[in-house]
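The complex appears here without one of its protein chains, the remainder shown in place.
What follows is chain A.
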Amino acid sequence: MARRSLAPYVQRPRGLVQKELSVNGSALAIRWTAEDPVFFRISVNAFLDQLSLVMRNIRGFGSPPMRSLGRGKRTDT
């Protein structure tokens, strides 16, 4: 869920820093590629801020639904 929340943020072309998200069991893995350590640090800090928000959001507002949610799948009401 966290990967899906953050993926559009990560996918924006940033030029100097590339990020890749993947899920390994219950672990979210992020791979950074950067030439400049300053931009790398900025990117890491910004990402961790967003990740912290996602984690607080998940803790505060419920558990994931039992059935899996496909990408872009419309919920029938």
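Observations on the model:
FYI, a contact is a pair of C-beta atoms (placed from the backbone, for glycine too) under 8 Å apart; a residue touches a chain by one contact, two chains touch by 3 or more; residues count from 1.
The working rule: contacts and distances are computed from a predicted model.
The subunit not displayed here is recorded in UniProt as "N(6)-L-threonylcarbamoyladenine synthase", chosen from "N(6)-L-threonylcarbamoyladenine synthase", "Dynein light chain roadblock", "AP-1 complex subunit gamma" or "N-acetylglucosamine-6-phosphate deacetylase". For chain A, the residues touching the chain absent from view are 1-2, 4-9, 11-12, 46, 49-50, 52-54, 56-58, 60-65, 67, 69, 71-72, 74-75, 77.
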